[in-house]
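Removed from the display is one protein chain of the complex; every other protein chain stays in position.
Let's look at subunit A:
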Amino acid sequence: MMSEPKRLHPVAAVANFFQSLKELLLPVFVLIIFGGEGGFFQFITSGIVILLLLLSGIITWLRFTYRIEEGELRIESGVFVRKKRYIPFERIQSLDTSEGILQRPFNLVKMKVETAGSSGKGDAEAVLTAINKQEASLIQQALLHSKSQASDADDDRDLSAEPKEDIVYKISPGELLLLSSTSGGAGVVISAVVAFILQLDEVLPYERIFAQFEHFIKNGILFISIVIFIIFFIAWLIALIGSLFKYADFTVKKVDNDLIITRGLLEKRQFTIPFNRIQAVKITENLLRQPFGFASVYVESAGGSLQNASSSSVLLLPITKKSRIADILKPYLTDYAFEPILTPAPRRSCVRYLFRGFLTSILPMVLPLLFFRPWGYFALLLLPFSLFLSYLKYKDAGWGIDGQQLTLRYRGLLKNTVFMKKNRIQKLSMEQSYFQERADLATADAAVMSGFGGSGGTVADLEKRDVQQVYEWYSYTEKAEDRL
């Protein structure tokens, strides 16, 4: 079936073009900021570059063909260097489809083909940038078909039956609003806006505008604070709308042995996480949501279909009452205990936490205090904040062992609770500095696999014998008979 080579939909050419344009964005930015006045020459160069990109986008599209042959997905591509990539269906971990703004009007999807090794460099094994939906389902069927043939050998399951679908979680409008309004995106927007305004400087007659306001500004701090407030408010609004679009329709489904996450309004995205690739589960609470008892849940996954490589944390539940997490996830992640009893850090480590907070806040405080005298005093506000945060860090430190599960709770800025299974932990360390040794304290550090790198948890200043207990729990040496 479908063995003649096929091209992608022409929209792929446009997508290629935008892709390479996006990659050029940073150099272009640098050029604009540091480039000075090039004027005409710059204009011509950028025109030529854009033309070339467009051309290469089209040629790339022309040269890209795919076909299904002998149980393999065969892709041939490349302009100067011809590449042939044959992916056997048995090796394919997941086929993920997403619909971007480009694909939507033409009723197309972008399909990512993921294999076990492909999460490495942030690239999927193969990406079919734009194919129509029938085509996509054809490939999916071919994959299912070949997988069923492979498993036919050992069991005669009825594979024509629809895969069982089970909705794990669907975001409610209230939750979506809450999620968006408390997301940390505002900071990003503010810095982007500031960078943009600084650039506009050459275009807009700021001085003239400001001259009119000058007497106003002289009158005081009130005006400036109002302006700052408005800027923050707008940034917050933009972030809110952005995240509304991003997380709208957030749905988690269980289909066979996979968790499938879909989200997005303008751009629909879909992620697939096979259950047996889940390495750890993490509950995260940020400072804004914690007081209201809301938390987010992430899963660490080894490979699968994820877009960034450094960490494959996948948002599983964007926002939900902390008390409901166990109810929602327990039926699906059966071997995890979500409400284990945790042992906190001992009282005497509180001083150490506070002292560390004090040390880290000193440097950023001293410079403004010395050099920007009247305003620099505001830096003093950092100290109580930092001490408060350190106190929270102390309060949140904790550990627990529950059968084969290790739970570590710690706070950076966010409060994290990581649930790890013994057979998923890649290494466990116990650290002791000279001062910790004197206080009979130690730090526990566990790592799990996450995408291509690692993730995990570190809890500082726990009771030394507690850490020792964790260490021995993890050791395979003494109780080799009951391992796994």
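Everything below uses one rule, namely that contacts are C-beta pairs under 8 Å (C-beta built on N, C-alpha and C of every residue); 3 or more make two chains touch, one makes a residue touch a chain; residues count from 1.
Please note the rule applied: contacts and distances are computed from a predicted model.
Look at the chain that isn't drawn here: its UniProt entry, checked against "PH domain-containing protein", "Xanthine dehydrogenase family protein molybdopterin-binding subunit", "RNA polymerase sigma factor" or "Branched-chain amino acid ABC transporter permease", names it "PH domain-containing protein".
Considering A:I68, A:M449 or A:L462, the position touching the chain not shown turns out to be A:M449 (whole complex). The omitted chain makes contact with subunit A at the following residues, 276, 279, 302, 423, 425-434, 437, 447-450, 453-456, 468, 471-472, 474-478, 480, 483-484.
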